[in-house]
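Notes follow the structure.
Of the protein chains in this complex, one is absent; all others appear in place.
Order of writing sets the chain letters: A and B. Residues in each chain are counted from 1.
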Amino acid sequence: MSTIEQRLVELGHPLPAPAAPIASYVPALRTGNLVLCSGQLPIIGKEVVFQGKVGHDIHEEHGQHAARLCLMNALAAIKAELGNLDYVRRVVRVEGYVQSAPGFSKQPVVINGASDLLVQVFGDKGKHTRIAVGVSELPLNAAVELALWVEVDPA
Amino acid sequence: MSTIEQRLVELGHPLPAPAAPIASYVPALRTGNLVLCSGQLPIIGKEVVFQGKVGHDIHEEHGQHAARLCLMNALAAIKAELGNLDYVRRVVRVEGYVQSAPGFSKQPVVINGASDLLVQVFGDKGKHTRIAVGVSELPLNAAVELALWVEVDPA
Partner (left out) sequence: MSTIEQRLVELGHPLPAPAAPIASYVPALRTGNLVLCSGQLPIIGKEVVFQGKVGHDIHEEHGQHAARLCLMNALAAIKAELGNLDYVRRVVRVEGYVQSAPGFSKQPVVINGASDLLVQVFGDKGKHTRIAVGVSELPLNAAVELALWVEVDPA
């Protein structure tokens, strides 16, 4: 098991199985020294486990769990593309979309669920840029959608 | 005519004329081995032909048409930058924003209108990562906005 995966296990977040490719798009791909993933939902198996609007149906703390679950699925997708998360040279960007109830403006708190875990796992090289925005609707009524970019060593 | 353009014609989707650059931004540009385009709307000529919220004003099937039309405009913009779509080494990313009625959560179905066409046209190298989110408002009341990244050979 790679160092990064071992660290995830120690933190209580073992890597899930990667999702199968869906029709015309893929979970992750490499372009140059970047590996990008598709927008990930808070899914376990085939079930979206955090549904609804954060700030109304879902408390912001559960929104953080949802963001973390999206991140775990993103890491699984990137590992499937890359072979080993130890090849990650640094995390580059988190894109966090929070399905938000009217008037909810704590998207950064929600996405911290993912951002903080990245730094716990990857240390300084887990520090990333990010966007965090609130949207009215997400696929399958998911509470959060999140995409991740990482930089890897030259091929 | 390039192979890719010929394939678009065979599929019933001839490439439109590229939009003119608008003021301070450009339809597409190259950075390194990536060509990115600006967010494209479902426009023919100067008219937004799919307006309204998907799931209320616009049925999801028409949303798929809208996504496809955005994609055609994206490909026209990328061709204008690149000279020839045959230089596309692979499609990297689709960013799909769906102007969604409250409670509409089938953004992936809508954006499949673009994703599936990419694979029909480019084959395996048309497989891409993507984000698909629902937003409350889009420019000119467009049903969909879509941006595309492709990877090209080193200059």
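In the analysis below, contacts are C-beta pairs under 8 Å (C-beta built on N, C-alpha and C of every residue); 3 or more make two chains touch, one makes a residue touch a chain.
On a predicted model such as this, the values are computed, not experimentally measured, just so you know.
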Per the touch definition above, residue among B:I4, B:L36 or B:V94 touching the missing chain: B:L36
Where the unshown chain meets chain A, residue by residue: 32-34, 90, 92-94, 98, 100, 102-108, 112, 115-116, 118-119, 126-136, 149, 151
Interface with the undisplayed chain - residues on chain B: 21, 23-29, 31-32, 36-39, 95, 97, 135-142, 145, 147
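Going forward, only the chains that are shown with their structure count from here on.
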Turning angle required so that chain A lies on chain B, C-alpha fit (0 to 180°, nearest 5): 120
Interchain centroid distance [CA atoms averaged], chain A/chain B, Å: 25
